[in-house]
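Note that one protein chain is taken out, while the other chains of the complex remain in position.
Let's look at subunit A:
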Amino acid sequence: MIGSLIRAATLFLIFWGSNVIAMEVLEFKTPEDQLRYRILTEELRCPKCQNQNLEDSNAGIAVDLRNQIYRMVNDGQSNEQIVDYMVARYGEFVLYRPVHDQSTAILWYGPFALLIIGALVFVIVVIKNKRQTDRGA
């Protein structure tokens, strides 16, 4: 019993240790920069493996772009500058949070339009039913 526990603990330590080693070690000037880097790599999409963000992806290009973002963050460039840099090269496609413009209007406002239509239908049906029951009574 104790033997198997020790074995499990050892295995855990081995795997945990290897994970720590596999992590990239990046040094930032300030904790804010580190947070900015994390948010940017989470919100930018990997152009190669399209259902992953830059942070999750291990594609060669994602690694390059992460390094580029790291450099730009450390250079003191603003989030806006970094996002513009990416959009200029890979298009608005790389934004996981699409911009508000004509081509994305349905995406942003469609659900609200549907909600309003649904609410209107609901109200009309309720009023009609009420009238009918009033008449019946």
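Operating definition for what follows: a residue touches a chain if its C-beta (ideal position, glycine included) is under 8 Å from a C-beta of that chain, and two chains touch if they have at least 3 such contacts; residues count from 1.
The rule is short, and it goes like this: contacts and distances are computed from a predicted model.
*Asks:* Missing chain's UniProt protein name, "ABC-2 type transport system permease protein", "Imidazole glycerol phosphate synthase subunit HisF", "Tetronasin ABC transporter ATP-binding protein" or "DsbE family thiol:disulfide interchange protein"?
*Replies:* "DsbE family thiol:disulfide interchange protein"
*Asks:* Which subunit A residues touch the hidden chain?
*Replies:* Spelled out for subunit A, the touching residues are 47-48, 50, 59-61, 64-65, 68, 87-93.
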